[in-house]
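One protein chain is absent from this view; the other protein chains keep their places.
Entry: subunit A
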């Protein structure tokens, strides 16, 4: 698995999504911000980020290819896998007082997803979750003017949302709690269309 892990992580690098702070290097530095890192260390499966070819599995590999994430040492924050653990949506809210589901659309993606904003406590967490959901598309890092491109068609995506007044705004402008309160739906827009957003305040 050692050999094929190299190959597939090279493939993955081009397509992996990150949301890093300005000036931060990509996953070479072992940064824990990378979306799939925690899990891809333990398993070479494409979990939805399927832009690269399917991985080969070396059947001779013993158990030592697997580093148990609970092993000694600080474990990287795990990427949240879609639908795992298998807990129904109604049950996720069992220990919370409320839930705030909003529909999430990505320009060009054929189907919508739903996100429960109450699950997150910051923009960072939300955007990481969105990256997981729509792993084929990159999301523009709004902290950083550097644009990330979708390797398939070279377009960038910007997170926007529709607020209570029906206006489309850029995600990230208002404090998190205020955003959760006022957000009705989210749309990851193609970069070119975001000109003029939020300018009429």
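The criterion applied here is as follows: a contact is a pair of C-beta atoms (placed from the backbone, for glycine too) under 8 Å apart; a residue touches a chain by one contact, two chains touch by 3 or more; residues count from 1.
We adopt the following convention: contacts and distances are computed from a predicted model.
Asker: Out of "Exosome complex component RRP40", "hydroxymethylglutaryl-CoA lyase", "G patch domain-containing protein TGH-like" or "F-box domain-containing protein", flag the one the UniProt entry gives for the chain missing from this complex.
Answerer: In UniProt, the chain excluded from the picture bears the name "F-box domain-containing protein".
Asker: Could I get the residues of subunit A that touch the absent chain, sorted low to high?
Answerer: Residue positions of subunit A that touch the missing chain: 39, 42-43, 45-48, 50-51, 53-55, 57, 59, 63, 66, 68-70, 75, 77-78, 80-92, 94-95, 97, 109-114, 119, 134, 136, 152.
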